[in-house]
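All protein chains of the complex are present and in place, except for one that has been dropped.
Let's look at chain A:
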């Protein structure tokens, strides 16, 4: 087991001033990093451009970039994003979550894991994991 943090000193970016949206339905602002008290947006794990929404086809694709290549938290991040989207979007949406190409050591495996319905459902049966995800989704205390 790794003791200590995986990325001890992440670069923190400014939060982007949000443009006034009229149509888009996405909402993954303010998901916290599992390791740090910053939101994913502040760490540039997620950016506004990395989320594609197609309302007519009911399709969302989120591409996120873990802070370091071997980040073991990537699954948790991906899971949190998925749970947040599942809770925030109408059921008609198909959600695809992937790691940005080249940003993670086990990219293919990760993508597969995050988009496997069965494995996601199984993960959410695990009380420890759900607790962790809920922790990440709780509104940040700034």
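FYI, contacts are C-beta pairs under 8 Å (C-beta built on N, C-alpha and C of every residue); 3 or more make two chains touch, one makes a residue touch a chain; residues count from 1.
Operating definition for what follows: contacts and distances are computed from a predicted model.
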* Absent chain [UniProt protein name; select from "Putative exosome complex exonuclease", "MMS19 nucleotide excision repair protein", "Rab escort protein 1" or "28S ribosomal protein S9, mitochondrial"] -> "MMS19 nucleotide excision repair protein"
* **Touch list for chain A against the chain that is not drawn** => 21-22, 25, 27, 83, 86-92, 124-125, 127, 130-131, 134, 137
